[in-house]
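Here's the structure we're looking at; comments come further down.
Shown here: the complex without one of its protein chains, the others still in place.
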Amino acid sequence: MNMSLELLLATPFIGGLLTYIGGKVHRWVRNLIAVLFSLATVGEMAMYYNTTFKGVVWGSLFGSNLVLQTNPITWLFLFIVTAISLLVIVFSIDDMKKEEDEIVLDSYYMQLLFVEGAMVGIVLAGDLITFFMFWEIMSWTSYFLIVHGGKKSMAAGYKYIIMSVIGAYAMFIAIAMLYAKTHSLVYSDVALALSQASPSFIIWTVVLLSVGFFVKAAVMPLHTWLPDAHSEAPSPVSPLLSGVLIKMGAYGLFIVFYGLLSVNLAKNIMPSVFSTPILLYIIQWLAALSIVLATFLAIMQEDAKRLLAYSSVSQIGYVVLGLATGTSLGVAGGLFHALNHAIFKGLLFLAVGAVIYRTGTRNMSELGGLVKKMPFTFTALLLGIIALAGVPPLNGFVSKWMIYEALIQKKEVFLLIMAFVGSTGAFLYVYRLIHSLFLGQLPEKYENVKDVPILMQIPIWILALSTIVYGIFPGLAMDVIVKGMKLFGFTPIAYNLFGFPEGTAMGSLTVINIAAVLMTAFVAVFIIFILFPKTRQVSQYDNYASGQELTPDFKYNYSFGFYMSFGRVIKPILSMSIERVYNYWIDAFKIFGDYYMRRIYTGNLETYNSYIVIVVTIAAAAVLLGGKLW
Amino acid sequence: MVNLANPILLIVIPLLFVFLIAFSSAFSKSAAKYLPIIAFGINVVVAMLLVPEVLKNGLVLSTTAGFKPPIAIDMIVDKLALFLVIIASVLGFVVSIYNVAYIDEEPEEKFYALFTLLITGIIWMIITGDLFNLFVAFEVTSIAAFGLVGFHRDKGSVEAGFKYLVMGAIGGSLLLVGIIMLYAATGTLNIIDVAQKSAELTFQQKFLAYALIFVGLGIEGALFPLNAWLPDAHPAAPSSVSSILSGIMTTAAIYAIIRITNIIFDYNQIYLFLMFFALLTLIFGEIAAYYQKDIKRMLAYSTIGQTGLFFFAFTIHSTNGLQGAFLQIINHSVSKSMLFLVVGAMIVQVGSRNIEDFVGLGRKMKVSSFFLAIGMFSLMGMPPFFGFWSKLKIIFAALQHSNALMIGSVVIILLMSVVEGAYFFKLLQMMFFGKAEQDREIKEASFGMLVPVVILGFILLFISFYPTPVLDFAHQAASDLMNKNYINLALKLGGL
Partner (left out) sequence: MIRKIVYSIFLATIVLSLVMFFAAFPFGQNKMSVGEYYLNHGVAQTGASNIVTSVVVDYRGFDTLGEVSVLFGAAAGVAILFFVLGENRRKRREQVAPNFIVRVGSRIIFPFILLFGTYIFIHGHLTPGGGFQGGAIIASGFLLLYLAYPGTTVNRSRLSMVEGLAGITFIVLGLYGLLMPESSFLYNFLPKGELNALLSSGILPIIYIAIGFKVAAEFAGIIDDMMCEVICRGGEK
């Protein structure tokens, strides 16, 4: 059984290599290997359901053991990683056909599996070296996936990798500081060392580690890479990035705050606000800001994938907000939302990818009316946006409810309001999304559009059904989460298959009842709608515009600048861009560096020799001054 | 029977082949092409034979002229030296293979002779146990390098060669003056003898001599601000030569600094002084590399940066730091030599050194580009490549001393790593994902040039995925150096 943990880690990597080799034989061999190996990973992952392994040593480096471990929390993330990767690979088979160069595809599948393997490694890691190693592998392999998307994606990928590397190195310093203290980076040893360390040391390490995770999780103000990278990446890659990759940041935060540092310890060494350690409280605010600002930005987007990308920033804000509450309910909500977001955001990106596959554009103002042409995709996307907006009975509702409830219990009114604003804003942008893509007038050039091939529909449908399953049966996920959180010292929350029973301090929720109410209401409205037909069925063009009859070649339905008036209201907020600040500093650095490099490496031999003279003079002066260097 | 595990053979055999090349050029043109391969093949074998001896005794000592040092010159191979000798011999062997396909310009036999002499000089610098002999080796290396840098005889390379000549000559003279000062102070030239006899001298008395030796070697070892010749010379030289210059020659000079500092000038103040140089070297190398349009110049500046990094690791002055330095030396030697070889092959195909012209090469020269990417990843310190282990070790070692200076240095190192990532990724994405405007006739590099690249690439991959023996060996070498086993064992083996 111990071996198989290493096997689980190795499977995607071996699969990646075999995929590349298989691509030399035939493209179907390659596709088959890719699917089989990701399926195998899912299967191996399933074996670890609700099991806990502590410390399978797989190597040792510089006196620190390299450990693999698993517990229900890691299983949750493993589940996200492997399941979404499998679906993405299946979706890719048809979607990436447009790429003519077979070698590019070979490396594409290889990198997909490598990214999956790296993320499996991060989750399974039982020590910080393993964690950091796979973290870096994940950064550069996913970078290669992003830049597969064409010319614009190169700039996006470049920004992504540079920011990732900066974040990773911030983590690196913290890890090295810990290593200097303990000489063993296994989580339990680190936790032990932290419990005896000085407060300033703890705060420094935690802050540095958090910076690394914030970059990957795209928490404001370190989110600037995400909108570009997620929107410019190839369609099948976006769900992997948005759904899974940024969750690694959330996982990292969870490990740091609840695995390495416990809430009690945190409370002891720093002041508390609203009974939350100040560090976590700051993180809560950052997360809340992410929620609100990214929602506003998402509302103003014209590009469907960019809209979803900003939405991801906003939704990961909920995850981080939940994790940062420090209470059982909040953390459980955050973890559950991580799963839910992976499902519905994966669904939305795949559905939008399907539209892009057929129409070739992701500019929302050029699309519209596709509902009749692509009904399956429409239905799936509808489910996705309902889930995202947090409407019962789909899955986004339960986790958001848990986070709200946690905030209410902590009486954090401002944060609660911000979370609500984000949720309301989500209605605006998801409505925009579905309207611009599927409703309204169908542009003539898309008359012949069909729904996507079956291989692309399967992943979409699996995810769409998951939104319902996890929405109505939140207990399925809570089972894992609660069991896992027990290991990290949280008081378990009561739950059942349909939600949370009454009579506990947690508040109560039974989704099946809400669903039943909603369904009843829906059926009632539907019956009324059917029974009392006061409306007349008209065709889309049975209408007037400026006193003229409408014809299909006349575009009457504009979806550009959809929320323009709203945009005017929030304009002052949008004009503040942290990215401009970064660019300013980068440009300043570039100009400064260029100027001084030219002044130093002049190409003039005389200058060069004077450097030698200066160095010797300094040494001579040091001797004359009595052997002191300063 | 002759004991083949004799350090002196490491120098003498290639030197014999240098003269053989000169001799054979009188009647056969093509013999010169293959003689260096044989020479360094033998060297690799000798180095391998030395491994068990060194592991057993910690050190192998060999005298000349039948006298004991300090009367005569001795050669000492300890773990650290062996480590570098193996790198130098393997690189020499591999790059000699590359030369057969790469060099097509007259006068070939002179090139091969100088090339062999260059690597001989490098090995000589590494294993000599005598200060004046070190100077001689330094001169052998420099003289060979001057000629090789100017090999193309175009305007750029002659100018670069001239700059290098002037600065190298200044460096040589300063080194000589420094050695003379030590000789004046102690009356002996053997490094260990000097160390023992100069023990009673004060820091102030020794410092000037040390500073001159440091500056002299630092010019060759590419330490800022003494390295200004390097960005001109490395690009101007033929790629195989750049590969040796970048891969092992600067390293050998740094090794000499490490050795002399450790044995003769082991003062804590000095390490602070050196750290200052190391950090400046790192900063200026990496930042300057970012702006380069010429790919070889970019790699040359990156060499400066890497030198700064492993020199910094040395100046941490702890076993861990030294281990990190040695690991980084291996990483840099293997990766950077490989990069220069690949880039050389690419330049042959593209016909330009401008980075913009490398657009889309990833699809045309797949094998070369693959190894280029691996080398760059390793230099950036991305896991799972070897550079990751060495960077990990260096940062860990630096933060063992948690004072503000070290933390500041670590921040600088990591920032410079980001800059390094910035220019390497810029190149990589251009090569793999950029599309050339017009279709060019570009083929994969010829077989003869690919073989050495693949050998180095597999060495890199091997040590990346199975680093344990290298890590252990580096650790032993480092602790030997810290414990001054060089002196102790040499004395025991009759080094004096």
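Letters A and B name the chains as they come in the text, with residue numbers starting at 1 for each one.
The definition used in the following text is that contacts are C-beta pairs under 8 Å (C-beta built on N, C-alpha and C of every residue); 3 or more make two chains touch, one makes a residue touch a chain.
Predicted model only: the values in this text are computed from it and were never measured.
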Chain not shown: contacting residue from A:V57, A:L476 or A:L624: A:L624
Looking beyond the chains shown, say which of B:N43, B:T120, B:T281 or B:S464 touches the absent one. B:T120
Give me the subunit B residues in contact with the hidden chain, please. 2-3, 6, 8, 12, 15-16, 18-27, 62-67, 70-73, 106-107, 109-111, 113-114, 117, 120-121, 124, 132-133, 136-137, 139-140, 143-144, 146-148, 150-151, 153, 158, 161, 181, 184-189, 197, 205, 208-209
Hey, which subunit A residues sit against the chain that's not shown? 610, 613-614, 616-617, 619-621, 623-624
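Throughout what follows, only the chains that are shown with their structure count from here on.
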Averaging over Cα atoms per chain, report the distance between subunit A and subunit B in Å. 44
Listed in rising order, subunit A residues that touch subunit B in their complex are 61-62, 101, 103-104, 129, 132-134, 136-137, 139-140, 143-144, 147-148, 151, 153-154, 157-158, 161-162, 165-166, 169, 172-173, 176-177, 179-180, 593-594, 597, 600-601, 603, 605, 607-609, 611-612, 614-616, 619-620, 622-623, 626-629
Which of the residues in subunit B end up touching subunit A in this complex? 162-163, 166-167, 170-171, 174, 202-204, 207-208, 211-212, 214-215, 218-219, 225-226, 228-229, 231-232, 269, 272-273, 284, 287-288, 290-291, 320, 363, 366, 377, 382-384, 388-389, 392-393, 395-396, 398-400, 402, 407, 410-411, 414-415, 417-418, 421-422, 425-426, 429-430, 432-435, 471
